[in-house]
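Yeah, one chain of the complex is gone here, protein chain that is, but the others are all in their spots.
Now for chain A:
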Amino acid sequence: MAFPHRPDAPELPDFSMLKRLARDQLIYLLEQQHEVDKLYKVENKPALSSNEQLCFLVRPRIKNMRYIANLVNADKLAGRTRKYKVIFSPQKFYACEMVLEEEGIYGDVSCDEWAFSLLPLDVDLLSMELPEFFRDYFLEGDQRWINTVAQALHLLSTLYGPFPNSYGIGRCAKMSYELWRKLEEEEDGETKGRRPEIGHTFLLDRDTDFVTALCSQVVYEGLVDDTFRIKCGSVDFGPEVTSSDKSLKVLLNAEDKVFSEIRNEHFSNVFGFLSQKARNLQAQYDRRRGMDIKQMKNFVSQELKGLKQEHRLLSLHIGACESIMKKKTKQDFQELIKTEHALLEGFSIRESTSYIEEHIDRQVSPIESLRLMCLLSITENGLIPKDYRSLKTQYLQSYGPEHLLTFSNLRRAGLLTEQAPGDTLTAVESKVSKLVTDKAAGKITDAFSSLAKRSNFRAISKKLNLIPRVDGEYDLKVPRDMAYVFSGAYVPLSCRIIEQVLERRSWQGLDEVVRLLNCSEFAFTDMTKEDKASSESLRLILVVFLGGCTFSEISALRFLGREKGYRFIFLTTAVTNSARLMEAMSEVKA
C-alpha cells in the first residue's frame, strides 16, 4: 500500500552523476599511486601490510594524523622505508599538516585531497557522511565543516542550476548559506543564465529541533535504523533475520521494490502488508500450474527471476520485522512509547520521571536512559533542580562516574539543562542578543549562547499545533498528517516548520515561533526576482539538515510531498537517530 506520487509531481534530478564524479576523482588519485591491493582501517596499531607504499584515505582529524604518525615513526624505528600518501577527504586542514610536522613526519608523507562531499544514498537522499559534524559544531563550536557544506551546495548549484528561493533557520544554516552565496558570487557567470532545476532550498540546524530526533522511531525505515543501524544506505542483517548462519549486507533504497513500499509505513501496517504481499507472490507462483509449455517458457524467462528476487527480499524484510518485534516487546516498547508520548504532550510528568528513574535503576541501556532524560529536559524547558540532581546521581551510579563529562556536554549543547529562575535567564538572553547584533560577535561560540537557550517546546508545540487533536483512533493505515510517523501523537517540529514556511513562501507570520526557537537573528528568506524557474522546478525542494536528520523526518516530508505535490530532496550531514546523537555527546573512557 505505497502511496503513489501525484501525477503532477516533478521528476527528481539524476544524482548518480555525483557518484560518478567522486569515483572518477578517487580512481585518479589512486592511480597516481600504484595498485591498491588491500584496504585497512586507520587505527592506532602497526600496519600489517608488507607493501612498499601505504596510502591513507582519512577524514582530516588530528587523531588520524597521530595514528599515521605513530605508524610512520614505528616504521622508522624498525628501519623500514616506505612511501606514504595521505588522501584527505573532503579537504585538507592546516591543523593536520601542523600535526604531521610536529610529529616530524611531514617530509615523509605526501598529501592529496579528495573533494568528495556528497554521497547519493538514494534517489532523493544525499548524505555528506559527516556524522562528526554534530559534535564538532553543536558541542565544540567548531565551524570547520561549514565551508564543506557551502562547497557541497556550490557543487549542487553548478550541476543542477541556481537555486532561486532559499530559506533557513539556525546560525549554522545562516553561515553556510552566506558562505555559499559568496562562493557563487566569486564564480559568477557559470550558473548564470541556467534554468534552475530545484526551486527551493531550506537549510535547517539540528538544534532547532532536538525533540524529533530524540523520539523512538516507528516508521519502518527508522525502526530498522534504530534496531540494526543503517550505514551508508545499507544494513547488516544478522543470522536472526536471515534465518541462516550468515549475516547479509542489504542495500536499502528505492531499488528494493519491497522496501520502497514499506519504508515510510508505520510499523503496525508493515506486517500486514508483507503477508499480503507474500500471498500475492504465492498466487503468481501458482499461476504456472495451469500453463502450457509456451506460457511456461515465457514465465521462466521473464517473470521468474523477478519473482525470485522479490521472494528473497520479502523473506528478508519479514525476518527483520520478526526480529524487531521480538526486541521491542522484550523491552516493553509500549511502555516506552507511552512515556515518550506523555512527555511530548506534557501530561503526567511525575510518572514519566519515575519511569525514567526506574529505567536508570535497572540499567536498561545507558544511551536510552540518557535519551529519555534529554527528552524530558527539552520538553519541560529544563529539569527542575531536584530531578536534575537526583537523575544525574542515579545515572552516575548506574553507568559510571565518567558520565559527569557527558552531562557537562549535554548542558553545553542545551540538551539536558536545569530550570533556572526566569529573571536571570532573560537577563542573559538580552545580553546575548545584544552581542549577536554586533557583527564581530556574530560568530560567538555556542558554549556561550547555549546558556541562554531555552527550548520553549511547549509553547512552540501549541503555536504550531504539533500535537494533533484526535477524535477516536488515529488511522495509521490512512494517515491524515505527518504525525503518523509518531503514531499520530506528534508532528515532527522540523517538518512542520518547513511546511509552514513553504506555504507562506517566507517567515512572515512565524515571528513568534522564530523567537521561541531562539533564532530571531538566524531565520532568513532569500528570493530572486527573476522568474525563470518553471512551475515544475518550484515544486522541487532541497532540504538541508545541518547536524543530521532522521528517517522519520524523511518519511514525514515524503508524506507532505505526496499531499501537496512537492518532491523533497534531502541533503544531510549524516543520517542520524537518537542513539547516534546521544553517543556523540557521551564521553567514553579511552
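Keep this in mind: contacts are C-beta pairs under 8 Å (C-beta built on N, C-alpha and C of every residue); 3 or more make two chains touch, one makes a residue touch a chain; residues count from 1.
Heads up, the rule we're going with is that contacts and distances are computed from a predicted model.
Colleague: One chain isn't displayed here; going by UniProt, is it "BRISC and BRCA1-A complex member 2", "Vacuolar protein sorting-associated protein 16 homolog", "Ribosome biogenesis regulatory protein" or "AP complex subunit sigma"?
Modeller: Protein name of the absent chain (UniProt record): "Vacuolar protein sorting-associated protein 16 homolog".
Colleague: Out of A:Phe93, A:Phe299, A:Phe333 or A:Tyr474, point to the residue that touches the absent chain in the complete complex.
Modeller: The one listed residue touching the chain not shown is A:Phe93.
Colleague: Which of A:Leu29, A:Leu179 or A:Leu343 touches the chain that is not shown?
Modeller: Candidates A:Leu29, A:Leu179 or A:Leu343; residue touching the omitted chain: A:Leu179.
Colleague: So one chain is hidden, and I want to know which residue out of A:Gln309, A:Thr393, A:Asn465 or A:Ser520 touches that hidden chain in the complete assembly.
Modeller: Of the listed residues, the one touching the omitted chain is A:Thr393.
Colleague: Can you name the residues of chain A that touch the chain not displayed here?
Modeller: That gives, for chain A, the contact residues 62-63, 66, 91, 93-95, 98-99, 102, 140-144, 146-147, 150, 175, 178-179, 182, 185-186, 188-189, 357-358, 361-363, 389, 392-394, 396-402, 404-405, 408, 440-441, 443-445, 447-448, 587, 589-590.
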